[in-house]
Each structure stands twice: as structure tokens, then as C-alpha cells.
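Shown here: the complex without one of its protein chains, the others still in place.
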Amino acid sequence: MLALQILIDGFAIGALYALGATGFTLIFGVSGVLNLCHGALMVAAAVAAWAAHTEGAMNSLASAAVGLAVSVALALATFRLVVRPIQRSPAVRAEEREIFILTATLLWGILIQEAIASLFTSNAKTVPPLIGGVTLLLGVRIPRNEILTAILCWAVIGVLWLWVNRTRTGKAVLAASMNSRGVILLGIDLSRIHVAVWAVYGLLAGVAGVLLGMFLGVSSYSVGPLTASAFSIVVLGGLGSVYGSIVAAYAVGYLETMTAYLVSPAYRFIPALLLLVTVMYVRPHGLLGRR
Amino acid sequence: MAGTSPVRPFWPVLAILALAAFLPFRVSGYVLGLLTLAYYFGVFAMAWDLLFGFANEVNFGTTFLIGVGAYSAGILDNRYGLPIWACIAAGTAIAVIGGLILALPALRVSGPYFGLTTLVAVLLLQNFVVIFSGVTGGEIGLVVPDVITTDAAGNYWIALALLAASGVILTTLSRSAVGLILQASGQDRIQAAALGFNVTRHKLVAFSVSALFSGLAGSFMVFYMGTASIGTLIDITIGVQIIIAAVLGGRRTIIGAAFGAIFLIGLTEILRPIGEVATFIVSAVALVVVILAPNGLTGMVARKAPP
Amino acid sequence: MTSMKLPALLTLAFLLPVAGRAAEPIKIGVISEAQAVAGASIAPAAQLAAEEINAKGGIDGRPVEIVAYDDHSSASDAVRAFQRAVNEDHVQAVVASYITEIALALQPWADRLKTVTITPGAASDLIPEAIAKDYAHNRYYFQGFPTSSAVAHMVCDSAKDLLVKHLGMQTAVIMSEDAAWTLPLDATYENCLPQAGLKPLDHIRFSKDTTDFTPIFNRIEALKPDVIITGVSHVGVQPTVQWKNQQVPLPMYGRSSQAINPVFWKDTDGGAQGVILQAFAAPDVALSPKTIPFAEAYRRKYGAFPAESGYTTYDAVHYIADAVHRAGSTDTDALAAALEKTDYEGALGRIQFLPPGDPHTHALRVGPGFVQGVMMQWQDGKQVTVWPANLANGEMRFPSYIVTKR
Partner (left out) sequence: MSTGLPPLLSVCGLTKRFGGLTAVNKVDFALWPGEILGLIGPNGSGKSTLVKLLMGIEQPSDGSIRFDGAEIAGLSTHLVARRGIGIVFQHSRPLERQTVIETILLGLLPDSLFHLSISAEHRARARAIAEKVGLGAVLDRRPSTLSFADLRRLELAKALARDPKVLLIDEPFAGLTASECAEFSALFREQRSQGKAILLVDHNVRTVAALVDRVIALCLGERIAEGKPVDVMRNEAVRRVYLGGAIEASPRNGSGGAGAAPLLELRDVGVRYGKALAVDQANLTVGENEFVSLVGINGAGKTSLFNAITGFVPYSGEILWRGQPVKGLSAVRVARLGISHCPETRELFGDMSVRENLDLGGQRRSKAESDDRLDWMFELFPILKSRQKQNASTLSGGEQQMLAIARALMTDPQLLILDEPTLGLAPIILEQLSKALDALRQTGKVGVLLGEQNVTFALPHADRIHVMDRGRMTWQGSPDRFVHEAGAKYLL
């Protein structure tokens, strides 16, 4: 009973984490950017969806779509207005680019967060679930939407996998993540690939954000924690490794859920953090290699 | 000395310091209170800059050091009623130990991996403060019964003195032989080692120095604020502010970091009347500076190409 | 170093419009959390009160002027704002923050900067207890809001009627956020619930940062209580929505500050259906002749009903003005002394502060005839008052999946 409960909740949470982290790691893999406004994109998507529903009186599907549109737009803006100017800036030396992009995306994230807070207050918002109600599974009562969430996460990850492994653009993206010069040598336009990746990233973050908004709800305060958790999961899994991220996402998801159930909700995050520290010491470069 | 940057800034800075020392006779307690906080943040930012600018380590855990120092000092005062100087000394010492612990991963991992490890250190500290609320005051925050002085000018001068002292020591250090070795190690550890320098040891030193000043300023701040709480000392957003201040002021200049902090806090305060959007505007300004003038305010003032 | 002169100048510019006025205005600083729903009503409500007073010719001819500050829910920001209010803008009194952590951070400053300070929403008993303990150093500080223990007592009293007598409930689980104000709240719950006839089976405190309440609800449900007794303020939307989405078959009953705000229904997308909450004021409950007029005036001016802290702030500004009038001066000691003698009919009810010597010095006096409060239930987008009987305008109703005895 309890075991099953943990199994199911952990699965849903893990799926959400995985989805959030996938985009994060994709961006790092292809353009080497640790995007610290990740959480802001997720929250923006969720809040936009909420607003579309409550203010704009749209149905849950339409409002979700609005959320996605917003996060894609923001992701592209992040690339054009924040990341690329720094990458191209002659004043920033290569070895310093990292800290500058970190700082800039961080600030950008704060900007988005503040905008959300002053437009819609810092109160938590929840996106209307796609389907309501609960189902009984072996005596465990699960909201239908929780199940749907898990399924959707996996569906999206699956689609991403197909995109990367079956389509030409996807293949090129993957190739770029391994060897950008190789891609250029083949006459494939890297900058167009970057735009594509950021758009896809925005979509992933958006889906994750909206689903999170339906499942748990978000507030402008979630921005930092969401970024931190994506960051942790991705590094835990090994930067640039989508598979690693998914594994790590579930490791963290279940660790948190088990702690919350078996120990106390108050200690929820600690074991995961400790795990992270240990991994950093034992396997400095994360659980899994690239791809 | 082995000029990190020429000795030029010395006189202007001295002049500004002198000016600052006389402020209490001219401006209101509120401006003093504001600057007092800004000065403490200045120390934090300078300590961070020593690590980033000279040892090339991106440390997200600066509030870990501050928090450890501040809370230790606060708890010693609150529970054991030790004299303030003892609390501050102990707090600083414990922060240094924290710094050494934080440095361990830096010797194994680098770049984002190190950044994250330090970030996690902060999150852990945050959680532990909440869990051991019996000792730390948890979410409520720790009430520190003693204050050094309630006089605004007094507090101001303490902070200013601390800022000046830290500034002088850190700048001297960064321009000294050790600073030179640090830079060499930060830039290319193999080459530095090939010159016979024990890179590991120098990194450890850099961390403990950074921790020392973070802890010291943190401890003082507790006795100024009269409380220690996650939101004021440990929260990631504080760390972010410090990093932004340092980058804004101009990395690798030490004093630039201090000006960055004063500018950041000053601007936030100037904009307070316009209400909630203040933070928005401040971050926007910071972002623009980071993107368009990567060498920060001091860079703009010096108007010289990136070193 | 211009960054120090500038704020001064800027604030000056900010104050110019009134600087020209004839009579020296009485300035009241208002420090609040503009972005948090619970704090968003504080400044506007103060403004409204000031306008009313000025419309009636001010206090002995002197206009009241509100100087508002946003503390971004941060104690250090609040301290800075406080210093600015007193040293720079020279306010005569400060109304500050509904968050206990911040109120506690400001408490020492009230004495350091010798300024009367009132919190319109911080409930923790620690605040008045500190005043009682060290009256000399805290006498300028007043708690313009009932204590957590008072809140808890009211929840217990109402629970006795509504849950025990009416629904025959016997057991409960306390679920509260880990915050300063809930410490005394929970302590009191532990005592008064058994007296009310509800046996507390467990007591779950969770971090304010909690986002996933599933484990918590499941733990509670596993204990098979009859009801969940809540103590939440920083969180609200998330637990409520998840409570509804998971169809937790237990009523939520108790203090849920965010749920008092009329926008809560929208924020939870109707998830609030069936939630029973304690409140000291609500738009359509005539706690006093002033309650509804204020709520309406507020809505006319700002387009939405005020949050609870709006009512308390509205009263605070009024009884500060009243105290200034009685004291005939804005001298801090005189003003504090006058405030201690406050006996004022406000939107909350009859306002009096507990006297020095009382373990809860400078806390609001609560109970029949004073600040009384109500229990309300969210029903189809409306807050229906269900307790006390004399104010009730409806019966308790629960969503289908909540099965209550009898």
C-alpha cells in the first residue's frame, strides 16, 4: 500500500524532474550553456497558462498552449538577448564566458521572476488539470491528472528521442552536441541548429512547467528551487547526458518521495542533496557519460 | 608591487575613504544604516572576487561561509552569552573551517561541477538551520541579545573600518607574491606546478582567506542586525546579489567588488519608492552592464581594454 | 558617493506635493509585502484610512500622510525600510508587515529608533511576550492582530460546536507550516482541541517551501482522523488544490490565511470548495458597523476586496490617529501611552490592547464584544459564515467525496 503509493508518486515526480532536466541538459550539450533562468521559463509557462484560464477564460488545453508559446518565446529571447551577445562579445575571454553566461541568465531569470510577481503576485498558482477526478489502483487513490502527467512527460521525452534520432535536424543537433566543428565541416548551419535547439528547449521547459503547475502548482518563488533542482539533476546525471539526467531525475524523485513518506516531509530534500555531494566526490563527472 | 593593476587607484580610494569617514556628520542615520549594510556586502563581494578573480573558482557557496560564520557567532552569543569579540572570533574561525571543507571539492572538480557543489553546500546549510531550529531559531531566525552599539554612526564606522581593512588586506594579498602565484595557478595549474608551486595548497589558502573575511563580516553583521535569519544571510538570492555585485563592480579588482555592492544596494534603495518593480529595474541594469560592459563599473571608469 | 545623497533627494522629491501643505502632516510609515496576496492590501488600506481621516479635516487639522515601503518579504529589507521611514522620512509611527519573522526583526528597532510600531498581521505570541518580558525596551511596539494562541482558541471553540457537537467528530490531525506564528498556534491546538473533544492523533509540521503535499495528506489519511486542523499562511493554494485533486476525504478546518482573501477561489480554480477557515474579518460579515462599509469602499477604490491584513491596517491607521488626538502630540512616549489606552470601534470590532503586566502585553483583546472573528466556509465561490451563530449566514456543506458522520 505505502510501497505502491511511493512507487506511483515517485514515478510522477521523477517524470516531471526528468522532463525539466532533459531540456536543461540538451541546451548544455549543444551550446554548452548552463541556463540558470530555467526555473523562470517553467514558472512563466505555468503562470501564463493559469492567467489564460482565469483571466482569459480559456479551456485547460488552450491555456496550456498559451503557456508553451510563452516559454518558447522566452527561450528564444534568452538565446538572442542574453546568451549570444555574451558568446560573441570580444570583451569576454573564452575561459570567463561560463561565469558571465551563468550570471547573465541568473539575472534574466530574476527579471522574469520579478515581472511575474508584480503582474500576478507571488502567490502560488495552479493550472487547471487536463482531466479531473481520481482512480483507485489497488486501494491507492491517485488523481487521474497525476497519471496523465507522468504519461505526458514520457511521451514528450519519447518524441524528443525520435526527433534527435530520426529526423535530419535532430541528428544534426545531436552531432553538434558531440562536435560542432564536425557539423560546420559538413556545411550544416550551426546557428540555425542553435535556434532550433533553444526553441525545442523552450517547449520542453514549457511542458514541464505547465504540467508542474497542474500537478503541484507554482509561484514566482519556485523559480530558484526549480533551477537548482534541474541543475543538480543534470550534473548528477553527468552534464550533457540525457540518459544520465533521466536516471538522476528518478533517483532524486524517489529519494525525495521516500524521505517524505518514511522519514518526514520536513527532511524531504536533504538525502538528495547528500547524494549529490557524495557523487561529486566519488564520481566528479556525474553518473553517466554523454548521450 | 607585482601590480595586478597599477598603483593609480590608491589615492582616489583613500580620498573616498576619508570622505566616507566623515559622512556621519553630514547624512542621516538612515543613509548610514543603508551604507552599513552595503559595506558588509562589499566585504562579502571582495572575498568572493578573491576566489573568482584570482583563484579562478566560481563559488556559489559564499553565503555558506557567511552563514556558518554569522550563525556560529550568533548562537554562541544567544546560548552561551560569550562576549561579542569572542563570538566574532569564533564565528570567523568556524567559517574558515567551513571554507576548507568547501575547498575540498574544488581540488577534485571544476567549472559547473564545482559551482553546483558549492550551491548544494548552501542548500544543505539552509535545511539544517531549519531542522535544528532549537539551536538556530529555524525559520523564525536567531535573536541575538547583544549588539555592539545601537548608534547608527558607530555601526557605520565599524562597517567602514571592516570594509577598509578587508579591502587593504585583500588587495595587498592579491598583488603580493602569493597573489601572483594564485593567478598563475588559477590560469594554468600545470604551468604553475611546473614552476614548482604547490597549487593545491595555494587554492586552500585562497579559500580560507575568502572564508575568513566572509565569516568575519557575517559575524559583525549579526551583531549589527540583532538577528540572524536564512533570508538575510544564507538564502541563495543573497549569494546571487554578491556575485552580481562583484561582476558588476568589475571582477579581479577587489575594490571594484566593494563599489559594485554599494552601487547595487544604493540603487535598490533609491528605487524603493517606486515599489515592487525596483528589483526588476536593478536586475535589468545589472544585466545590461554584464552584457554590454563586461569589465563592470571600474572597467568603465578605467576605460581601458580588458586586461 | 552620490549614491548616498540621491535617495535623500529622491525621497524629498517624492514628498514635495505634501511638503507644500499648510499644517505639518502626521506621517505614518507602512512597510508591507506588496507582492504577497496577504500583504498586498496593507498599503492601500492605510491609504484609504488616511483619506477618510483627511476628508474629515485630519487630526486636529493636521493631515495624515502614508509613506509606503515594499520589503519584498525580507527582514533585512524591512529593517532598511524602517530606518528610512524614521530617519529619512521622519514618520511618527510605523505599521509594518504581516510576517512574524519580519515583525520580530523590527521589534528591537522600534526601541532603537524610538518609534511606535504596529504589526497588522504578525500573530506569534512571541511578540507580546517579548513586550511583557522587557517592557522597558519594547513598549513602543504593538500587535495590531490577535495572537496565534487566540486564533487557536477560536478554532477550538468553533470546532466544539461545529465539528464535535454538530458532526460528532472525535479525532483530528494538526497540519501546520513551519513558521514563527504556528509555534504557539500548535501548542495551543494541542491543549484546546482535546478540551473541545477532538483527540489530536498526530501533528505534522512542514516547510514553507513544500510544494508536494501528497505525502502529507497520505500520512494524515493513514491515521484515519475525522478532520484536518490547519495552520497555514505562507502556503495555501498548493495544499488546497492538491487536497481537492487527490479528493482527500477529510475536511480542512482551521487557520488558512490565504483562503480568507476573496481571490483564493480563483487562485485555486475552485479547489477551495468546502474549506473551513478562521478569519477576523471578511467582506460580507458585519463584525462591526464599519466592516462592510470599509470593504465596499476598498473595492470601489481598488477593484477588489481587501485581504484580512487590509482590515487590521485600516483600523491601525485610525486608532493611531485617535491616539495622536488624545495624546495631543506625536511624541513617541505620549503616543505609546495613548495607544495603550486605545478603546476604538474598528472594522474588526472593538479594539483594545492588553495592558502592561499581562503576559500578552500590547496584544489585541479578543472575545465577545471585542475582536471576535468568524469561521467561514468556501461554497461555490462564496465565503459563507458558519460560526458564531449570531453572524452565521449558512450551513456547512462538503464535497461529495468527504464523508462526515451523522
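A few points about this structure:
Read from first to last, the chains carry the letters A, B and C; within each, the first residue is number 1.
The definition used in the following text is that a residue touches a chain if its C-beta (ideal position, glycine included) is under 8 Å from a C-beta of that chain, and two chains touch if they have at least 3 such contacts.
The structure displayed is predicted, hence computed values, not measured ones.
The undisplayed chain touches these shown chains across the complete complex, A, B.
Considering the full assembly, A:Ala172 is the residue among A:Ile6, A:Ile86, A:Leu148 or A:Ala172 that touches the omitted chain. Among B:Leu50, B:Val205 or B:Ile254, the one in contact with the hidden chain is B:Val205. Within the set B:Ala106, B:Leu173, B:Leu212 or B:Val282, the residue that contacts the chain not displayed is B:Leu173.
Those residues of subunit B that touch the chain absent from the view are 1-5, 172-173, 176-178, 180-181, 183-184, 187-188, 190-199, 201-202, 205, 252, 307. Residues 168, 171-172, 174-175, 178-179, 181-190, 290-291 of subunit A touch the missing chain (whole complex, contact as defined above).
Here is the rule we go by: only the chains that are shown with their structure count from here on.
Per-chain Cα centroids separate subunit A from subunit B by 31 Å. Annotation for subunit B: residues touching 2 or more other chains are 130, 276, 279.
Listed for subunit A are residues 117-118, 266, each touching two or more other chains. Of all residues in subunit C, those touching subunit A in their complex are 35-37, 40, 73, 178, 204-207, 209-212, 214-216, 218-219, 222, 235-238, 241-242, 245-247, 258, 266-269, 271. Every residue of subunit A that touches subunit B in the complex is listed here, in rising order: 34, 82, 85-86, 89, 91-93, 95-96, 98-100, 102-104, 106-108, 110-111, 114-115, 117-118, 224, 228, 231-232, 235, 239, 266-267, 269-270, 273-274, 276-277, 280-281, 284-286.
Considering their complex, residues 52, 56, 58, 104-105, 108-109, 111-113, 115-117, 119-121, 123-124, 127, 130-131, 236-237, 240, 243-244, 247, 251, 276-277, 279-280, 283-284, 286-287, 290-295, 305-306 of subunit B touch subunit A.
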